[in-house]
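Omission of a single protein chain aside, the complex is shown with its protein chains in their original locations.
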Amino acid sequence: MSITVENLTYTYSKGLPNETRALENVSFQLEPGEFAAVIGHTGSGKSTLMQQLNGLLRPDSGKITVGEVCITDPSTKMTEVRRKVGLVFQYPEYQLFEETVAKDVAFGPKQVGMTGEKLDRVVEESIRLTGLDYEEVKERSPFELSGGQKRRVAIAGVLAMKPEILILDEPTAGLDPSAHRDVLELIRRIHRKERMTILLVSHNMGDVAELADRVLVMNRGKLVMNGTPAEVFSRGEPLWEMGLGLPPATEFMERLKDRMPGIDTAQLSIEDAAKEICRYLKGRKK
Amino acid sequence: MIRDITLGQYYPEQSVIHRLDARTKILGTLLYIIELFLVNSFAGFGLVILALGVLIGISKVPVRFIFRGLKAVVFIILLTFLLNLFMFDGTVLWHWKFLTITYEGLYRSCFMALRLILLIIGTSMLTLTTKPMELTDGLEKLLKPFNRFGLPSHEIALMMSIALRFIPTLLEETDKIMKAQQARGADFESGNLIQRVKNMIPILIPLFVGSFRIAQDLALAMEARCYHGGVGRTRMKEIVFSRRDGVAGVLLAVFLGIVIASRWMPLP
C-alpha cells in the first residue's frame, strides 16, 4: 500500500509560550512494498510525523493518503486507518498489559473486530513471525520474558492487526547486540514475507544503510533530504551539521579518501567497502 | 493533549511573589482558603477577585497560563454547578418534568462554582510562583514542630517534592501508552461508563508497571547518592524570612480583616 504525504504542517502547544513548529510543509511518497528509513536527531519532528501517519495526531494543514483513503479527512474512520497502518512505538514492551502473551497479541486484532478461529490463527502466525516459540510463550506472562522477547511480543501485537504499512520507531533502542540483530532480522523477514511497506525510524546509520531502499532526513520539522541511501549518505557534510552521522563503512571511506584520492566513498556496507579498497589497491598495482 | 495541563506547575519568573519565603506563601494560601469560606456575598467575592487580580499582576504569570490550569478541572466545576442547580427549593424559575431550577438554586450554584474556581486559581498561584523544592522545604519547616507528635515532616515533604517532580514524567508516560494502545485500535472515547472503565485497563496496567519501575530506579539512585532520611542532612538553599515577608504578612492580615468585615455589610 502506498503513502502520499502532501504539505503536512503541525504545531505543538499552539498559543503557549512553548509553542513549537513540529512539522513544516512535509511532502513525500512511498510506493507499495518500499522500505524507507527516517533519520533526524531528537526533536526533528520524526516522531510527530509517525503519529500523523496513523491518525494519532491531526495536522494543522496538509493531506495524508494511505492507499486510496485520505486519512486526514475528518470523515474517515480511524479504526480502519489504524488497522492498515501499524505503529510500533519506541520501547513498545512498556505497553504490554495482558496476563498472557497470546492475549496481549490478540488485543489489537480483537479491537478491529477479529474473532474466533481466525483470531487464534492470526495470533499464532504473528508470534511465530517474530521468531518466538509460540507453544512455549503463548501461556506465559509477558512480564516474565527477557527484554528482547518482550519487544518481539509487542511487535507481534501490531503485526496481528495485519497492517499493510508498518512504522517502527527505533525498534532496537536499548537492546544488547544479539537482541539487536534478532530484531533487525525480524524486520527484514516481515518486509520480505508480508510485502509490507515499512517505515523505520532509526539513529543507527549502519542499520539504515543495510535495510532501507530510501532514506528521508528530517531536520527542524522539515524534510531536507529524500533519496536512496547511497545518495543521502554521499552528503556527509550537511548530515554532520544536523548532528547525524554516516554508516560506519561510508564514514571510514570518507576518512580514507584523504589518503587515497579517487576512491569511491559511496560504500554502505563493510563488504562493499572492503571490495572497493581491494579494487582500488589492485588498480594501483597495475 | 495531556502535556497541556498546567495545574500544579511552576512558572519561572522574577517577581516579588516568586521571591517570598515559601512559608509565607503557604500560610497565605491557607488564609486565602479560609477567607473563601468566610465570604458570604458576591461583593465579597468581588473583593477576593480584585485582590487575586492584583496578586496575579505582580507575579507576572500570564493569565492565559493560569486559566489553562482550569481546563483540567472543568468537569468538576460543571458537576458542582449542576448538583447545586437542581437541589434547592424556592422561587421556581424553570420547570421541566422532574427538573426544577429555583432562584435560590441558581444563586447557590453560581456561588459554589465561583468559589471553586477561585479556590483553584488561588491555590495554583502557590505552585505557579514557588519552586517545588522551596515549597516542600517550607512545608517541612512549618511541620517541624509537629515532629514531636510523631509526624514525619521530612518524609512528607520529600514525598511531595518527588510527586511534583514526576508529574510531568508520568503524564508523558500516560500519553505515550495511550497513543500506543490507540495505535493498536483501542478506543477510549465511546461506550457506556462501564465499557469506558474497562477500556482504561490497557492504559492503567502499563502505567502501574511503569510507575513501579520508576519508583525502583529512583529509590536505587537516591540510595546511591547516600540518601538516608532527614537526619544529618543539610540544604544548599536555606530559606529565610525577609522584610518582604513581613510586608506580605501585614497585607494578608489587613485583607483578612476586610473579608471578615464584609460579612456584616449589607451586600448582594
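So that you can tell them apart, the chains are marked A and B in the order they are listed, and the count of residues begins at 1 in each.
What we mean here is this: a residue touches a chain if its C-beta (ideal position, glycine included) is under 8 Å from a C-beta of that chain, and two chains touch if they have at least 3 such contacts.
Note that contacts and distances are computed from a predicted model.
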- request: Assuming one chain is omitted from the figure, identify its UniProt name from "Phenylacetate-CoA oxygenase subunit PaaI", "GLPGLI family protein", "ABC transporter ATP-binding protein" or "ABC-2 type transport system permease protein".
  value: "ABC transporter ATP-binding protein"
Statement: Given A:Leu119, A:Ala179 or A:Ala266, the correct residue touching the omitted chain is A:Ala179
Statement: By the document's definition of touch, the residue of A:His41, A:Lys77 or A:Arg128 touching the omitted chain is A:His41
Of B:His95, B:Lys198 or B:Arg213, the one touching the omitted chain in the full complex: B:Arg213
- request: For the chain that got dropped from the picture, name the residues of chain A it touches.
  value: 41-43, 146-148, 173-181, 203, 206, 243-245, 248-249, 252, 255-256, 259-260, 270-271, 273-275, 277-278, 281, 284
Field: Missing-chain contacts mapped onto chain B
entry: 10, 12, 131-133, 161-162, 164-165, 168-169, 172, 213-214, 217-218, 220-228, 232-238
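Definition applied: only the chains that are shown with their structure count from here on.
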- line: Given the complex, residues on chain A that touch chain B span 13, 15-17, 51, 54, 56, 79, 82-83, 86-87, 89, 92, 94-97, 107-109, 111-112, 143, 157-158, 161
Query: For chain B, which residues count as touching chain A in their complex?
result: 1, 3-4, 62, 64-65, 68, 176-177, 179-187, 201-202, 205-206, 209-210
